[in-house]
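The complex appears here minus one protein chain, its other protein chains still in place.
Showing chain A:
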Amino acid sequence: MTGTRAILELDDVTVTFTAGPPLRRIRLNAMMHVSLSVARGETLGLVGESGSGKTTTSRVALGLHRPTGGAVRFDGRPFPRRRRELAGRMQAVLQHPHWSLNPRMRVGQSVAEPLAVLGRPVGDLVTEMLGHVGLEESFATRYPHELSGGQRQRVSIARALVTRPDFIVFDEAVSALDVSVQVQILNLIRDLQEEYGFSALFISHDLGAVRYVADRIAVMRAGEVVETADTATFYTAPAHEYSRQLLEAL
């Protein structure tokens, strides 16, 4: 890292899933000795094919899954046992626009929820955040089914930013959207990052989208990180054979 302390560090993390009856138990290594770090204000792109361990990595990074081995540090300290201690400091924008918002809650309530959880006053923050992601005030009283996929992801981003978190995970956040809408959302993420200065883990199987937002790129394959490089270096001179294959397929 360039002098700044990393906001998130995965140190030699291994996650093993087991399934099936005893004696014939199947073991699956979703992550094997993965070490990653995300510096303050930096976006780390994480790419890899389906089943390469990207989503497991995001779940570990968010504290939703305890690793089998290795250590996770957030802001220099080991991950707290109770993830509520980090409430408001990390957020996520997840994959499916269709299920990203509770269909029984108005958009305004969804955006305000992270604040309500923390017991912080809401005030005009919902309107302000909706404005930041390019949605009018009137959206606050609508229900998710009245919104398009791109608008829903904007709302998800507003909800993720409302507590001014240090770290946001974008897990396939634009993959389900039309290409033109993808570009709008990616631009929005870049602009907001400049303004708010959050760090991000941007997970995608879409190398084009990752190139657009990421400062550095990590490539995963079968649970292992095969290469980590600056974005510019990665796209011009990938070091690992698998990275080259991925880029050729683009």
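Keep in mind that, in the parts below, a contact is a pair of C-beta atoms (placed from the backbone, for glycine too) under 8 Å apart; a residue touches a chain by one contact, two chains touch by 3 or more; residues count from 1.
The rule we apply is simple: contacts and distances are computed from a predicted model.
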For the chain that's not shown, choose its UniProt protein name out of "Cytochrome c-type biogenesis protein", "Histidine kinase/HSP90-like ATPase domain-containing protein", "2-oxoisovalerate dehydrogenase subunit alpha" or "ABC transporter permease".
"ABC transporter permease"
Which residue from A:40, A:83, A:106 or A:205 sits in contact with the chain not drawn here?
A:83
Considering the complete complex, of A:113, A:206 or A:224, the missing chain is touched by A:113
Sort through A:127, A:163, A:182 or A:204 and give me the one touching the missing partner chain.
A:163
Could you pull out which residues of chain A are in touch with the chain that's been left out?
62, 64, 83-84, 86-88, 90-92, 94-96, 99-105, 110, 113-114, 117-118, 156, 159-160, 163
